[in-house]
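Supplied in C-alpha cells, the structure appears directly below.
The other protein chains are all here in position, but one chain of the complex has been omitted.
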Amino acid sequence: MRHDHLISAKQLSRGDIEGVLDRAAEIAADPGAFAEAHPDTLLGLLFFEPSTRTKMSFGAAMKRLGGGTIDMGSVDSSSVQKGESLADTVRVIEGYADALVLRHPSEGSAKLASEFVDVPVINAGDGAGQHPTQTLLDLHTIRENAGLDDLTIGIVGDLKYGRTVHSLAHALTNFGATQHFISPESLRLPRGVRYDLREAGAEVREHADIEAVVDRLDVLYVTRIQRERFPDENEYRQVAGEYRVDVDLLESAAPGLTVMHPLPRVDEIAPEVDETDHATYFEQAHNGVPVRMALLDQIL
Amino acid sequence: MRHDHLISAKQLSRGDIEGVLDRAAEIAADPGAFAEAHPDTLLGLLFFEPSTRTKMSFGAAMKRLGGGTIDMGSVDSSSVQKGESLADTVRVIEGYADALVLRHPSEGSAKLASEFVDVPVINAGDGAGQHPTQTLLDLHTIRENAGLDDLTIGIVGDLKYGRTVHSLAHALTNFGATQHFISPESLRLPRGVRYDLREAGAEVREHADIEAVVDRLDVLYVTRIQRERFPDENEYRQVAGEYRVDVDLLESAAPGLTVMHPLPRVDEIAPEVDETDHATYFEQAHNGVPVRMALLDQIL
Partner (left out) sequence: MRHDHLISAKQLSRGDIEGVLDRAAEIAADPGAFAEAHPDTLLGLLFFEPSTRTKMSFGAAMKRLGGGTIDMGSVDSSSVQKGESLADTVRVIEGYADALVLRHPSEGSAKLASEFVDVPVINAGDGAGQHPTQTLLDLHTIRENAGLDDLTIGIVGDLKYGRTVHSLAHALTNFGATQHFISPESLRLPRGVRYDLREAGAEVREHADIEAVVDRLDVLYVTRIQRERFPDENEYRQVAGEYRVDVDLLESAAPGLTVMHPLPRVDEIAPEVDETDHATYFEQAHNGVPVRMALLDQIL
C-alpha cells in the first residue's frame, strides 16, 4: 500500500487491514517512537463539507508523525466559488502537499480526484459513498475490545442510508463475523448490500427488535436515525425511542458488551451509558489518531 | 498548576499569578530559549465564537514553544451543527490534543467542559463569564510598565457588562491597588462586583468624570462602550464622546501614564494617542504571546 490511493474499504484485503491495525496498535503503545517518522511532510486537507472529528484527527495524525498540514479551508473561502472543477483543484493542490485527504459531497469524487493526481489520495467521505478510514478505526476498536475472530456484532439504526455501516459490514466479511442488523422496517439494509454481504460469505440476520438480540452480542454498533428520513415528526419520535440504547436495555447484555457509535450522537445513546464499561464510542473516536497515523505512515 | 484547568482568574492566588508573570518575563527576554520547550505537543483550539487576537496568540504561543495546534474551525463547519453537545465534543477532541483552549458564548461552559475531560482546559472566554488569560496579560503589561505595587489604576467605559474589567479588578485586589472606576451612570460597576472588591480589601472609588481623576493615575484602562447598550443613538454618541481618550485629556495626565485597552477599539481612543508614549495597547496585545507561552509551559 505504498504510494497508493485509499478510496474504498472494499479495496483492502484482510492482510491490508491487519497491516494497518498492527501498525496502529504499535503506535498506540508508543506514540513517541513515531514523533519524527515523517518530518518535512505536508498533508493537504480538502474538506468540501463540514467535518470536525475526521479533519481534526487527520491533522493530529500527521502532526503526531512530525509533519504538517495545509488546509483548503471551507468552500466559501476557496476558488471553488469561482467555478473551478474538482479535477483542477486537486491538480493544483497536489503541488503543495505530499498526500491529499478529500471529503466531498459527491459519490465517486475521491476516485475521480485520484485519477488526476500523482500524490496519494485518501477518501475521507464522498457523499453516500465510502469513508474507509472510519471503517479502519471501527475495526481497530472492535479488535482491541472484542477481537475480530468469532465476532457477533449487532448494528442498529439507519441501515438504509448509513455508509459507515455498509463499509463496516463488508469489511467484517473478511473475518467471518455473525452480523445482526436491527432497524425499523423503513430503514432496513438495502437488498443489494444484503446480497453482497451473503455473497462474501457473511452470516446475516435481520431484526426489528433490539431486545431480542442484545444478549447475544459482543459488539453493539449504534447509528443515528435522522429526523429527515421521516415525513412525520411523531413517527420519528416513536422509532427513535424504540432504538434508543439506555441502561435498562444494557441490563440484558453480556457484561463485556462493547457499545460503539461513529458520533456525533444526538439521542441514540442515553448519557447514563457513558458511565458504564460498555461505552466505547469516545475511545473509538480517539482511535482515529493512531489508525490514521498508521495509514499515513504506510502511504507516505 | 501542573495539569490543571484554568477556568477563572479568581482561582489564581498572588503566587500563581507571579509564577506565570515571572515566567512570561523570562520568555520575553529570551524567547529562543523556549523554542523547543514543548515539541510533540498539540493544543486544541475550540472557538465557538469569532476571535482574532486570542486565537492567534494562543496559536503563536504554542508554536513558539515548539508545538502545534489543531483547530476545530468555525461552528458552521463542525459537528456542532449536527446537534452534538459540548460535553461530547470536548470528550472527542481531548483524544486529539494535549490541552484544550475553549471560547464559548455560554457562561459556565469552560467549567462544564473541564468536568468531562482529563486534559487541561483553558477558558478563553465564556460569554459574560471569565477570560483569565486576558487578565494575566493585563497584569503582565501593568507590571512591566507601572509595577503592581502601590498601583493607582483608572478603569473607564462599560463597567457593567465588561467581563475583562471585572476579572482584572478582582485580580488587582491581590496587589492592594487603588481602583478608580469611571463610567456613565447607566454603565456603573454592578453592586455585587463592587461589594466583592471591597470584601477582598480593595480601595474602590467611582467617578462619572474622567478629567477629575486622570492626573492621579499610573494606568488608565479603557474599554469599549457598546452602541447596543443605549436605546437612543444620540445618547450613545454623547456618552461615547465624553469618555473618549484623546491628546487633550492626556495633557492633564502624569508623564508616565500607561494607557491600556483590551482591543479591538472603535473610537474610545483617538488615533493621535498611538504616537504618544502613553499608548501601551499594542504592546498589551503582543504580551498575549509570552504570557500564554508561560501558562502553557506550566500547564503542559
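Note that the chains are named A and B in the order they appear, and that numbering of residues resets to 1 at the start of each chain.
Here, a residue touches a chain if its C-beta (ideal position, glycine included) is under 8 Å from a C-beta of that chain, and two chains touch if they have at least 3 such contacts.
Bear in mind that the values here come from a model prediction, so they are computed numbers and not experimental data.
Annotation: of B:15, B:32 or B:192, B:32 touches the absent chain (contact as defined above). Considering the whole complex, the residue from A:40, A:149 or A:251 that touches the absent chain is A:40. In the complete complex, the residue from B:55, B:104, B:180 or B:244 that touches the missing chain is B:55. The omitted chain makes contact with subunit A at the following residues, 39-40, 42, 44, 68, 70-74, 76-84, 87-89, 91-97. Counting over the whole complex, subunit B has residues 32, 35, 47, 50-53, 55-57, 59-60, 63-64, 68, 74, 263-266, 271, 282-283, 285-286, 288-289 touching the chain that is not drawn.
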